[in-house]
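A single protein chain has been omitted from the complex, and every remaining protein chain is retained in its original position.
Showing chain A:
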C-alpha cells in the first residue's frame, strides 16, 4: 500500500510468533515486543508490515486493524470510529509480498511514547458484511500471518 524498503526502515517493535486467526474467532490480539534498538519517533513515516499473509477462503467482510497501547485493555468489541482504528487489511492484492499500512497518523493520534511500547498490541477484528436483517456474516476464514513489524524510516 505504501513505500516499504527494508534497507530504508528500522524495526521498532514486532510480534514474536506466527499468528493464526481461526474461523469462528471474532478478534485476535497480537502483542508487539519493543526491540529497544531505536527510539520511536512521532514525526516520521511509520508503517505496519504484515509478512507472509495467507487467507483461506477470502472473508465475507473485512479485517479491521487496530493499534492498542494498553495490554490490559480487555475490550472485545472494536469500532472503526475509535482512535485505535488504523485501516482495513487489503487482501484483494494478496501476493507473497508484505502488506504495508501507513500508521504515521495513528502514531501521532495515540501519542505513543517509548515507555508505552511495551504495552503495544495489534488487534485484528473481523467485521462481516451486514445482512438485510442486520445480522453480520460470521468469521469463516483462516487468516495466517508470519510476523507483524512496526517500522519507521531511518
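The working rule: contacts are C-beta pairs under 8 Å (C-beta built on N, C-alpha and C of every residue); 3 or more make two chains touch, one makes a residue touch a chain; residues count from 1.
As a working rule, contacts and distances are computed from a predicted model.
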item: Per UniProt record, name of the chain withheld from view ["Polyphenol oxidase", "Allophanate hydrolase", "NADH-quinone oxidoreductase subunit H" or "sn-glycerol-3-phosphate transport system permease protein UgpA"]; value: "Polyphenol oxidase"
item: Identified contact with the non-displayed chain, of A:12, A:53, A:68 or A:89; value: A:89
item: Residues in chain A touching the chain absent from view; value: 1-8, 58-62, 64, 77-81, 85, 87-93, 95, 97-98, 101-102, 105, 127-132, 136-137
